[in-house]
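Sharing a structure with you now.
All protein chains of the complex are present and in place, except for one that has been dropped.
Every chain is named by a letter (A and B) in the order it is written, and numbering of its residues begins at 1.
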Amino acid sequence: MSLLANQSASSRFVWPEWATLPLVGGGLVIFAWVIVGLTVTSWAPFDPVKLAGMRFQAPSMEHWLGTDSLGRDVLSRTLYGVRHSFPIAVFVIGCAVVIGCTLGAIAGYVGGWLDGVIMRFVDITLSFPPILLAMAVTASLGPGLGNAAIAMVIVWWPIYARLMRAQVLSVRQREHVEAAVASGATRSRVLIKHILPLCWSPIIVNATMDFGQVVLLAASLSFIGLGAVPPTPEWGQMISEGAVQFYRWWIALGPGVAILSIVLASNFLGDGLRDYLDPRAA
Amino acid sequence: MSVPLLEITDLTVSFAARGKAFQAVSGVDLTVQSGEVHGVVGESGSGKSVTMLAVMQLLSQSATIDGSIKLGGQELTGLSDRQMRKIRGVRIGYIFQDPMTALNPLLTVGEQIAEAVRIHRSDVSRWQASERAVELLRLVAIPNPEKRADQYPHEFSGGMRQRAVIAMAMANEPDLLIADEPTTALDVTIQAQIMELLDQLRREKGIGIVLVTHDLGVVAGVAKSLSIMYAGRVVERGLVDDVFAAPHHPYTKGLLESLPQMDQRVQRLRAIAGAPPPISARPAGCPFHPRCPYVIELCHSERPVLRKVGPIDVACHRAEVVAADSGALQNA
Partner (left out) sequence: MFAYVAKRIVAMPFLLLGVITVAFLLTHFTAADPLTSIIGERQMNNPDVVEAARQRWGLDRSLPEQYLVYLGNLVTGDFGTSFRTRQPVAQDLIVRLPATLELVISAMILGTVFGITLGVFAARSRGGVIDNLARLFALVGASAPVFWSGLLVLFVFSVQLGWLPGPGRIDARAVAPPFVTGFFTIDSLLAGDWAGFRSALLHLLLPASVLGWTVTGIVSRMVRASMLDVLSQEYILAARAKGASPVRVLLHHALRNAMLPTLTIIGFSFAYLITGAVLTETIFAWPGIGSYAVSAARGLDHPAIVGVTIVGGAAFLVSNLLTDIAYAVVDPRVKLGAKVGA
């Protein structure tokens, strides 16, 4: 019975309405990684690229996650890894959102042939399986984390273009927009003042969820050998080294759990944000 | 008098939510005889649908049912789900409010009616069941039933869908039909046709019908007796003619005055002030007292029980005064 749903019998400390478990939990994990990334240089147990002991040591009190094939400390390398993954993810999402939203807003608001051209580009780009397109672009530009990032922007912007266009199309139908048009506001003013401010919530939710996906794809490209090059302590690169020695499970454990934690956290955070920003869509 | 078809005694339905229990229905008595239409009237939230779903035992897990529900003398409360499945669709047919949503969009109308037959009759072949479906569609006066049986719900109009739902409810010739707001979602002109169909089924098959509605006008034409529900309780009960002639409860009186009456001089239509109380905050004393024009001190503290006043059962401290007023109103 829905009419019973909002009855609360609890008299203890009550969480604020917005502080749901996914939102807080996901946010804390991401926040913790940011702190690690900013401060790890001053407290990491070992240098991530220098020899720290015997090769192939299983986890011990000294090396909590063991050592890899060159005797480097896996825990330190894992912690340093976030310094490569996060900047890339922020860069890729940032560029994809800016490019995608700009083109999507233009397509949705201006319409006509411009809409047609932009959306055909979107359709074609989205016709590729993401990893194959990213691989092809990175291979063409030459391997490296920077080029992998550019490739991922190329893969991701159409998603935001499509999303933004749909948002603009739906918001421009609303009465306050028609009222603004009727009162003689210029087209650019209507777009910027009256339409765009109402388009952001799904963009933010998607960007949050995609953050983990970008971390994952960046690691995949490095795993394949198109992203980070040795001895960079990048997670995909580390797992790729661990794959050769897969019976020494600890080499890949740290980076694997790191990626998993970030993908999960960004999923939770995105879910929580959606519930908060747009309760109807939940 | 013979054993009543449906006899509900002291039915209480409560829901548990977040550690608290709320009574949606409190101490309801209801009797329906074979071959008659009994109207159950009340605003939404008055507990009328909950009562009917309790009869079918289709309420959610969080509901607790107390009291007695007898169908033709057989006690239904306490039956297992397996035993109830032999009652649902066989001895009781149920018609839902919104025919748009009561039909599965992915199955043809014929399949859905045939399913109602085949669930209970393993000896009926698939082919015989679809024959029966066509026959049932013909019974509810759907034109071209052979063709219609193979169509999907979205190809039916609202009125036609409700006829199909009725056909589905009639599939196993039940003794009792529960119609929960069967015409609310339909156009006014279609409403009369559906009511006429229900009344025709009652005459031809001799079934009893419980007609749940918020609209006294719907009851007026077809029901023989009625119960008025308010805030989970029956507040007035009697033959339709008696109640309409002189309502004894101020709520019934209010409902009647809010009906347009074609055969009388134009009167001012009056709506009842206020809104029914939410299930979680029903007032002490008489639940109707905050909205009642006849309210006295006693109503705040003491809840009136059903008692006989003339031909009518009524739960009101001031039933005699209300009845006198109502009579005066009728004679004016």
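One rule holds in what follows: contacts are C-beta pairs under 8 Å (C-beta built on N, C-alpha and C of every residue); 3 or more make two chains touch, one makes a residue touch a chain.
As the structure is a prediction and not an experimental result, all values here were calculated from the model.
Trainee: So which of A:Ser76, A:Thr138 or A:Thr232 would be touching the chain we can't see?
Mentor: Among A:Ser76, A:Thr138 or A:Thr232, only A:Thr138 touches the chain that is not shown.
Trainee: Tell me which of B:Val3, B:Ala16 or B:Leu58 is the one touching the absent chain.
Mentor: B:Leu58
Trainee: Among A:Leu65, A:Ile118, A:Ala228 or A:Ile259, which one is in touch with the chain left out?
Mentor: A:Ile259
Trainee: Just the residue numbers, please: which parts of chain B touch the chain that's not shown?
Mentor: Output for chain B: 56, 58, 81, 85-90, 93-94, 96-98, 101-108, 115-116, 119-120, 152, 154-155, 165, 168-169, 171.
Trainee: I need the residue numbers on chain A that touch the omitted chain, in ascending order.
Mentor: 120, 123-125, 127-133, 135-143, 212, 216, 219-220, 223-226, 236, 239-240, 242-243, 246-247, 249, 252, 255-256, 259-260, 263-264, 267
Going forward, only the chains that are shown with their structure count from here on.
Trainee: Measuring centre to centre with CA averages, how many angstrom lie between chain A and chain B?
Mentor: 54
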